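Omission of a single protein chain aside, the complex is shown with its protein chains in their original locations.
Showing subunit A:
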Amino acid sequence: MTPIVDMDLQSLLLHHAIDRFNAAYAASLDERRFNEWPECFVEDARYKVQARENFDRKLPLALIALESQGMMRDRIYGTSQTIYHGPYYTRHVVSPARVTHAGAGTADDPIRAEANYAVFRTKPGSVSEVYQVGRYIDAFVHTDAGLKLQSRLCVYDSEMVLNSLIYPV
């Protein structure tokens, strides 16, 4: 094989690995295995859900801004134990990932990638609605347990949150 094909194959494998990660991430949320969600991240990872309006204008406010796996566990405790809400199912549809920087996958040189997402909401007894659409802006690192997120920024286009947002996207 020529080196060019080798490069393509490496790129294919990397894209595939991220797509597999995103599929598993979405499944843990859609199947309501919420306790598994913080495990998609490394310990000091960041997770943010931010309106596009703020992101585009470099305003720092986010809808959810978590700075550690501990905060993520606190969020999950909140969604299941403390935030009173009408329950709903989610269905994530995540686009194929686009690797924007094929880094080494270390803390200093993470792999950077983006993917579009749409989350549909279905409340028991009701119709499905488009709940949030946006894109993931990610940094991944290799760990002994496979790829993990060092940061995931969910920038959503939807100008309005449909009442409230309880579960992570």
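Rule of thumb we're sticking to: contacts are C-beta pairs under 8 Å (C-beta built on N, C-alpha and C of every residue); 3 or more make two chains touch, one makes a residue touch a chain; residues count from 1.
Following the convention adopted for this analysis, contacts and distances are computed from a predicted model.
Not every chain of the complex appears here, and the one that does not is recorded in UniProt as "Salicylate 5-hydroxylase large subunit", selected from "ArsR family transcriptional regulator", "NADH dehydrogenase subunit M", "ABC transporter, ATPase subunit" or "Salicylate 5-hydroxylase large subunit". Contact with the chain not shown here comes from a single listed residue; of A:His15, A:Arg73 or A:Arg112, that residue is A:Arg73.
The missing chain lies against subunit A, touching residues 49, 51, 53-54, 56-57, 59-71, 73-74, 77-78, 81-86, 159-166.
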